[in-house]
Every structure is written in C-alpha cells, then in structure tokens.
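Apart from one protein chain that is not included, each protein chain of the complex appears where it belongs.
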Amino acid sequence: MASGKVNTKMGFYLIPLGIAVNFVLGQIVTLLRLPVYFDAVGTMVVGALCGPVYSIIAALATGALLSITSPSNWFYMANYLAVGITAGLFAKWGFFKKLPKSVIYGIIIGVICGVAGSAVTVAVYGGYTASPTGIITGAIVKTFHLGLFTANTISECFSDIIDKIPSAIIAFLIVKAVPNRFLLKLPYGNEYIHGMNRTENGE
Amino acid sequence: MNSKEKFINSFRNAKLHGNFILDLNPFTKLNCAFAIFLGAALLGHYWTRLAVIIICYVINALSGKENFKRFVKLYSFVAFLFFFFLIGLNTCFRPGETLYWEWGIIGITKEGFFYGLSMALLINEICGSIMSFYMVTPMKDIMYSVERLGAPRAASYIMLASMQSIIDLGKSANTIMESQSARGVETSGNLKTRAKAFVPILFPLFLGAIAGTEEKTVAMETRAFSANRKPTHMYELRKTPALEKVFCVFLDLVVIISVVWRFLP
Partner (left out) sequence: MNSISLKNIRYKYPLTDHYALDGVSFDFEEGKFYGIIGPNGSGKSTICNLMKGLIPSFYLGDLEGTVEVQGKPVDEWEPEKLCTKVGYIFQNPFTQISGIRDTVFEEIAIGLENLGIDKEQMIQKAEEITKRIGIYDLIEKNPNELSGGQRQRVAFASILAMDTDIYVIDEPTSQLDPDGTESVFKIIRSLKEQKKTVILVEHKIELMAKYADEIIVLKDGKIIKSGPAREVLSDYDLVNKKVAVPQTVLFGHEMERAGKSLGKLPITIDEAEVCVRERMRGEQL
C-alpha cells in the first residue's frame, strides 16, 4: 500500500524552531552590528515549509516572547501578524521556490510592515518612536514638509525593506538546503523536493 | 523528611512559590496590569502615569530580590531610552507655538517638550506594567492557567518549547561562531566582512536543528502528545482565593468609573 498522506506532525514541532531562529538570528546580527533585525526569518521558513496557520502561530508567539524584554513589541503585533500571514500565503503561491520571487516577497512585506509600523507609530507614539530613526523622520518632516504618517512610512519602509529582502533571501536559501527526507514530512515540503523532474509520481 | 521527599510531596498540593506576589493567580496579575496601565493611559495625567511606574518597581521589589534585580536592569535601560528619545525627538521636531531656539531643521518648542514628556511617561508606564507582569508571572504559571481554561496542550508546548529552543539554539550558535573564528573567519571589520561571517553560521545551525526536529516529533509522539483526552497536571497552582477575585473586580470598577468620570462633560 502506497501512502500519500500529508504529514502535519513535524510541522507543528518546527514552530518552536522557527521562533528560536527568529530570536537567535536577531541576537547574532546585533552582535555582528549589522543594520537589520532578522526577527522574521524563522517565521518565513515556517511559512514556506508549513503554510499560513503555522507561520501565524510562529509570528505571534515570537512577538509575545520578544515583548518580555521589549514590551513595546506588543504595539507592533500587527507587523508580526502580517509577516505570519503573508509568509504562509506567499509560500502557497510558490514565492519561496525561486530566488527572484522571494526578493519580491521581501519587498512586498517590507512595504506592508513599513506602512503598518508607521500607522502604529503615529497612533501610539504620536509619530516619533524611541529610536534614532526618529531623527530621519523629523528631518523628512521639516525638510519636505510632509505629514508625520508619510514621513514615518518613508523611513520605516526604508529600514523594513533593508531588513526584509535579505530575510526573505535567507529564508529561501534555508528552505532550498533542507534535505528531502525532512521535506517529505512537512506540509508544504513537497513543493521543494530536489533532484526530481516534476512528474506525477516524482519517478 | 529529607529534602527530596519534601520536593516530591510538594506536588501533592498546589505548588506555592512562597512569595505573595508570585502566588497570585496569573489572571489576577493580568487583570491588574491591564487595569492599571489602561487606566493611567486613558486618564492622561502625568502623576497617574508616574504612579504606575513607581508601582511597577514596588511590585517587583515585593516579588523577590532576584526578580527585582532583573526588572530594574531590564526596565531601567528601556525606560531611559524611551525618555531620552521621546522627549528629545518631540522637543526638537514637533511644531509648537512657543519656540525657544532654532537651528536648521531643529526647533525646540515648549509644546514639543511637554508632549514628549507625556508620551514618555505613557509609554513607560505601559511597558513597565507589561514587563512587570512577565517578571512576576513565570511562563509555566501562565500556561498552566491557560490550559486550565481549556487551551490545548499544544499551546503550552509551543511557548515553553520555544523558550528552551531559544536557549539551545543560542548555545549551538555560540559553538559554531567560536569554531568559525578559530578557523579565522573575521567577525569585526567593515559591513561586508561582518555580513560574510554570518552565512557560514547559519546553515550548520539550522540544518542541525531541523534533524533534531524530526527526532523530537517521534519522541513527543511516543509520550502520547497526540492524545485526545483531557490531560492531568503534575504542577498545579492553588485555586484563586475569593479575596483576589473581589480585589480584581474592585480595581476594575475603580478604573472604569474614573475613566468615565473624566470623560463626562
């Protein structure tokens, strides 16, 4: 008897790993003083390999845990949710199968996060968050006489795109490197199986 | 009874931390944290917000020396950053009528300063409350309470396993980074060098971890993690005393009435 059942158990246990990747990569890039956050790579990988439900859980849990030491993250939960939903959805649409598409995803989610983040910054903080990017925002407002929301959107999109494009690329590379034997056990894994011509039975 | 027997016996009854604050029901603490920070946020006065910040310090102090030290360390740093940037940025960039000094794009205004102060106090009291909640409520307790309400085991598993995975993955990352720098991979220098140091850490880290995930799946399934029945608990918290529930209701009412009063014409 052949078995074609899709396995979901391993996907569930991948979630804590995705969350841990979000954290640890974030710590590594801080250590290496790289100008990125990389707190969404794990979510993207979980989304790519398991789909939206799993990546949403991973994203929300990441936000909740990050808020322990950085409570202001709670305000930006919408951003985490956005990454969670889109990572899984775009994976469903095949965006993690090819590098250029992953880059496009990075741009799209970067913009979404920039806009969503800006909305939060204006609604909660009144426009200036507690970070040096506020200086850029202020400069934009004063120099170009733009509204706070617009200025924030510009500066946050800028930094989010710089963060999300490499994140998406790294997620793509990680997914590509996962060996077949694990892919078979993950909900979306079949999409990424290597070394076979894409025919009915993969023969 | 020796200490091990005492330890085992402690599971027979509800587990107590031995500290008044820590033993409060997690939902009590959640309720109080919300009531306090929402109240202070909506009431808008400087002094209520400052009071909340002070209350946070007090609660943490009452919850034990270790806890208090941790809270002070984490919160003070965060609070300082918020004060510095929020007051600074708003003073310099927010438009206002009373201009004190101008230089290029920076315009120091009185309104900007007070806006910044108000905002800094607001953000700090909210963050202080949230952080205090987490400090005085171990995740284990939160998850127990949530399970007791009917949440699936899966939820507890995710939160608790993630916390441990973060530690484990961090250790692996350190090991890999040390062996990389032993092999001469540069971790300082310009942006490009540092970025290049990043990639060789990533793949061994993740791929090792994913193999572990397959085994972890098997190991957990062997321990009946997929079981459909209602699980029992070895670690249990006490039933919430009526007094706590009464206090929560009382606090909520005080906050609601104060806020409504403030917004009445």
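Going by the order they are written in, the chains are A and B; count residues from 1 in each one.
We take it that contacts are C-beta pairs under 8 Å (C-beta built on N, C-alpha and C of every residue); 3 or more make two chains touch, one makes a residue touch a chain.
Predicted model only: the values in this text are computed from it and were never measured.
Trainee: In the full assembly, spell out which visible chains the left-out chain is touching.
Mentor: It touches the following shown chains in the full complex: A, B.
Trainee: Write down which of B:46, B:100 or B:235 is the residue touching the left-out chain.
Mentor: In the complete complex, the chain left out is touched by residue B:235.
Trainee: Contacts of chain B with the missing chain: which residues?
Mentor: Spelled out for chain B, the touching residues are 4, 7-8, 11-12, 140, 153, 156-157, 160-161, 164-165, 167-168, 212, 215-236.
Trainee: Mind pulling the chain A residues that touch the left-out chain?
Mentor: Touching the chain left out of view, chain A contributes residues 1-5, 7, 9-10, 180-181, 184-185, 193, 196, 202.
Just so we're on the same page, only the chains that are shown with their structure count from here on.
Trainee: Please work out the Cα centroid separation of chain A and chain B, and write it as a whole number of Å.
Mentor: Result: the chain centres lie 22 Å from each other.
Trainee: Applying the document's contact rule, which stretches of chain B touch chain A when the two form their complex?
Mentor: 74, 78, 81-82, 84-86, 89-90, 92-94, 105-107, 115-116, 119, 123, 126-128, 130-131, 134, 154, 157-159, 161-166, 168-170, 173, 177, 187, 191, 194-195, 197-198, 201-203, 205-207, 209-211, 213-214, 216-217, 220-221, 226
Trainee: Please give the residue numbers of chain A that touch chain B in the complex, ascending.
Mentor: Touch residues, chain A against chain B: 9-10, 12-17, 19-21, 23-25, 27-29, 31-35, 45, 57, 61, 64-65, 67-72, 74, 124-132, 134-135, 137-139, 141-143, 170, 173-174, 177-179, 181-182, 185.
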